[in-house]
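So, subunit A:
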Amino acid sequence: MLTLRRATVRFGDRTVLDAVDLEVADHEIVCVLGPSGSGKSTLLRAVAGLQPLDDGRVFLDGADQSGVPVHRRGVGLMFQDHQLFPQRDVAGNVAFGLRMRRVARAERDARVEELLDLVGLPGAGRRAVAALSGGEQQRVALARALAPRPRLLMLDEPLGQLDRGLRERLVLELRELFGRLGTTVLAVTHDQGEAFALADRVVVMDDGRIAQSGTPLDVWRRPASEFVARFLGFGNVVPATVTGTTADTPWGRIPVPDGSPQGERRLLVRPAGVHLAATGDGLPCRVETRTFRGSHVAVTLRPSEGPLLEAEFALRDTPDEGAEVDVDFRADDVVVLGAPSIASGT
Partner candidate 1 sequence: MLLPVAFFAVFFAWPVVSIVGRGLRPDGRHWELGRFGETLTRPDILDVLWFTLWQALASTALTLLVALPGAYVLARFDFPGKRILRAVVTVPFVLPTVMVGTAFLALVGRRGLLDELWGVRLDTGVWAILLAHVFFNYAVVVRTVGGLWSQLDPRQEEAARVLGASRWRAWRTVTLPALGPAVAAAALMVFLFTASSFGIVQILGGPAYSTLETEIYRQTADRLQLSTAAVLTMVQFAAVGTILAVHARTVRRRETALRLVPPERTARRPCGAGQWALLGAVLLSIALLIVAPLGVLVERSLATPSGYGLDYFRALGHVDGTGTFLVPLTDTVVNSLQYALAATGIAVLVGGLAAAALTRRAGRLVRGFDALLMLPLGVSAVTVGFGFLITLDEPPLDLRASWILVPLAQALVGVPFVVRTMLPVLRAVDERLREAAAVLGASPWRAWREVDLPLVRRALLIAAGFAFAVSLGEFGATVFVARPDNPTLPVAVARLLNRPGELNYGQAMALSTILMVVCAVSLLLLERLRTDRTSGEF
Partner candidate 2 sequence: ACGTDDARDAAGKSGGPAPKTVTLVSHDSFNASKEVLAEFTRQTGFTVRVLKSGDAGEAVNKEILTKGAPQGDVFFGVDNTLLSRALDNGIFVPYEAKGLDRIPAALRLDKEQHRVTPVDSGDICVNYDKKYFADKKLAPPQTFDDLAKPAYKDLLVVENPERSSPGLGFLLGTAAKYGDGGTSQGEASGGGWQDYWKKLKANGVKTVDSWELAYNQEFSGSAGGKKAKGDRPLVVSYASSPPVEVLYSEPQPKVAPTGVSTGTCFRQTEFAGLLNGAKNPEGGKALIDFLISKTFQDDMPLQMFVNPVTNDATLPELFTKHGVVIDKPETMAPEKIAEKREQWIGQWTSLVLK
């Protein structure tokens, strides 16, 4: 469906997209993750033809898109800041793309109603967009992007301003909808949960480059680099020397999964991999901070040796702040990073 070859965008002397290669298959849902300013929106704009490339090419269904104007590319894009048409009401916004495609009035109206239902704004068609709340505006923008059913739909933070309940419902319904319509989707999100729930594949961007690409589970389980690990929120990354299924780390010897890369490596311990051990059985630590996270409690531990350690406990198991505990590690949640084969794009 979509192929990018060495797509490069520069603003002045900043390279915002740096020779990006990316392939999105038909009907695939790809989520782009990455820190703020890493070039995600620019990537979508480049595909849509809104941002001229300084180098490289964009292909849609194999056809080179250089010189093809935006409105002929048949792609849809939902903007990060919505860009609703202020002078049109909600229905006028949603129906816009349908009108451009000369969809008959009756069908248009029906489609608009249906989409407004989907995004939880039934009957809001006549409202002025300026009188909508932030989240409502975002939903209208989403409906507007969905309405013309483009072959490639790009969504820039489509659900960022919605509450969890709504977001989870929408993620499910969108997945179902895309599956049904066979839409190919390229979506930007900063919410990993959303990415994992929605995507067939995630792409992690780092400063204009693709740091990793793979199924959500893959990326989560085996971050390709320290950057990806840290981006996923894992702070426990240390240098290690791996030998067989153990590694020497600042926190002492730690078990690693079978088949891990050997030698001098960076090593990640997921917070869930830190377990309370019987006293004297593990690494002695003091509990520094506890942060309630809803389903669990995030705890910062100060080990007797090595850097601070992040752990995650169920609410009822969490030790008090200042308590002295011993912890050990489970190989399942330890990842030896930097296996070069995983770090490349698709």
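How were these candidates chosen? In short, all candidates are chains of the complex that A comes from, given by their letters.
Some notes on this structure:
Quick note on the criterion: a contact is a pair of C-beta atoms (placed from the backbone, for glycine too) under 8 Å apart; a residue touches a chain by one contact, two chains touch by 3 or more; residues count from 1.
Nothing here was measured: the structure is a model prediction, and the numbers come from that model.
The contact partner of subunit A in this complex, picked from the candidates 1 or 2, is 1.
Taken in their complex, subunit A has these residues touching candidate 1: 48-50, 69-71, 74-77, 79, 81, 83-89, 91-92, 95-97, 99-101, 128, 130-131, 144-145, 148.
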